[in-house]
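Only one protein chain is missing from this complex, and each of the others stays in its spot.
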Amino acid sequence: MSQSIAISAGAATSAQPARRLTYWAGVRRRLRHDPTTVICCVILLVILLAAIFAPLVAPHDPFRTSMIRRLLPPGSPNFLLGTDELGRDMLSRLIYGGRISLVMGLMPVGLATLIGGALGILAGYLGGGWNMLIMRVMDVFYAFPSVLLAVAISGALGAGPGNGLIALTLVFIAPMARVSESVTTQVRNEDFVEAARATGAAAWRIMLEHILPNVLGPILIYSSSLISVSIVLASGLSFLGLGVAPPNPEWGLMLNTLRQAIYIAPINAVLPGVMIFTTSMCFNLMSDGLRSAMDVKS
Amino acid sequence: MLSYIVRRVTYALPIAIGVTILCFLLIHLAPGDPLSAVLPDNASPEMRRQLAALYAFDQPLPVQYFIWLKRILVGDFGISIQSRRPVIGEILPAIQNTFILATAAVAIGFPVGILLGAIAGFVNGTALDRVVTSIAVTGVSVPHYWLGMVLVVVFAVNLNMLPAMGMSPSGSGNYALNWEHLQHIILPAITLAVIPAAIIARSVRGTVADIRQREFVGTLYSKGLRPSRILLHVAKNAGPTVLAVAGLQLAQLLGGSILVETVFSWPGSGFLLNSAIFTRDLPILQGTILILALLFVMINLLVDVMQTMLDPRIKRS
Partner (left out) sequence: MSAIADLLNTEKPFAQDAHPALDPRDRGGPLQPLLKVEGLTKHFALKGGPFDRKRQVVRAVDGIDFTVAKGETLGIVGESGCGKSTTARLLMHLVKPDAGTIVLDGDPVGGVRGVTIAEMRRQVQMVFQDSYASLNPRMPLADGIAFGPRANGVRSLEARTRAHELLSLVGLAPERFAERYPHEISGGQRQRVNIARALAMHPRLVILDEAVSALDKSVEAQTLNLLIALRARLRLTCIFISHDLNVVQFISDRVLVMYLGKVVEVGPVDRLYAKPAHPYTAALLASRPSMDPRRRVTKPPLQGDPPNPINPPSGCRFRTRCPIASAVCAEREPVLLSLEPNGGHAVACHARIPGSGHINPVHAA
């Protein structure tokens, strides 16, 4: 039963080697050319570096109080942004405050992405009973408004940055798990996953090598959009007296303690909020930029 | 469709139960002896014994849960540590005040959000669209409690036009619809309305732009339909999505009010929560959170059901 080979396989293989532009390289290129994203990136970098190198950058000791120099307005000699209600230098406190605020913003989201993302992938891939179990538990957490849940957990645990971190992480796990599960379910039904199952590969291997690379994009986009929420929420917790305790500098806490001074020195009172606002806004815009950069199909 | 509604309601039930379990566990999350979490510091041994029997802390956890659940269902939320009065008596008026504030925020924020979003959606791609989008992004990023402080600085401190705190002039609990009372609500309502307005604007913009692109709208234009009628068509299609987002925002307002109420000393449930945290008054903390969370679940359920009734496509699923 020999058939004559009438084709020329040479035709099939003579395709020009295409320009190897991987997906992520394309994303990076588009990001670099988007002015908004670049500006926000620069601003955030400045804040981040100032926070990391705070001891070198800050002009004064953020903890040193002085009763005579209370509530000096911005622009006073030696105190670029004035002083707070206990005479401490605002600029230094804002710089040091960046450390705590940034950590409280980034770490919960990072942890929640890991935990929630993993839970979602598990639930999406395994399906059936596991899916129901995991997602129903997530639904219960999701049933609380985020602020309320954060306040509830840290209120019950007690004030303190550690408890605040735990509370915030728990708050973000549920939405991350939802997004992750939803994307995983879509990918799971694709033929290539079936083909992978057909090779008899173990579930963990399929999840790691086939599912994960294909869901990482949407998960990261969503995760980045949560950062600004986390920063605002974290400072909100400190504002309420949960989270960081005085005399530590943290932007939300500073807003709280400066509230009494709102009639006397209004500019000082709102200054920490500017930092929260700016950081949050930059992360938001960067997240938007990331989403549109990843949207374009290569 | 009735079957869908019934299914949706029965689905919400386990969620509600899960919520109660979570709230129940809150007391046990607190460090230290659970009994001291619900007792004032200077409690008499008699009171200590009474409350121990009431809460049954010596029983295994699931049993405690059911005892607690039974009490909740008849409205007994325990005694406030701070005021020694029944918790439910403190919570209900507070929630009422929050509702008043939330309603005002909805009345301001939703129309503004929908309007801005619709405008942006219709002029999609132009400079005006970018302006509106920037405003929306700003609205989402701003910490609303800070915005509240800024507004207080501007309007109360500098311009002295509006009061900075409280719900009513004399601090009384009653409410009336006169200017003395209304002026108290303006600043907090605006503050609270910003985030929902921004989110709704974004959502409406996206939906409207998306619908306009769809082919059937092109058909409408080519049929020579007047722009106002086309607007109606677009609105009908955008309705369900917008409703869903708006409903979610309303529910979020319940929780989000805590920060704004603190800034303005508005005596709502958020303010109550704040003072409960301060005084470590766990019964009030637990009760308020429970009620707010259950309200949240109910509102989500209502929104889902209404969305189904409006969008015929969902009905068939």
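A and B are the chain letters, set down in written order, and residue numbers restart from 1 in every chain.
To be clear about the criterion, a residue touches a chain if its C-beta (ideal position, glycine included) is under 8 Å from a C-beta of that chain, and two chains touch if they have at least 3 such contacts.
The model shown is predicted, which means the values in this text are computed figures rather than measured ones.
In the complete assembly, the contact with the undisplayed chain comes from A:Phe192, out of A:Phe53, A:Trp130, A:Phe192 or A:Tyr263. Seen across the whole complex, the unshown chain contacts chain A at 1-3, 5-10, 12-13, 15, 17-18, 20, 22-23, 190-192, 194-202, 205, 209-210, 213-214, 298.
The rule we apply is simple: only the chains that are shown with their structure count from here on.
Residue ranges of chain A in contact with chain B, taken from their complex: 136-137, 139-141, 143-149, 151-153, 155-158, 228, 232, 235-236, 239-242, 252, 255, 259, 262-263, 266, 269-270, 272-273, 276-277, 280-281, 283-285, 288.
Touching chain A in their complex are the following residues of chain B: 14-16, 18-19, 21-23, 26-27, 29-31, 137-138, 140-143, 145-147, 149-150, 152-153, 157-158, 164, 251-252, 254-256, 258-259, 262-263, 273-274, 276-278, 282, 285, 289, 292-293, 296-297, 300.
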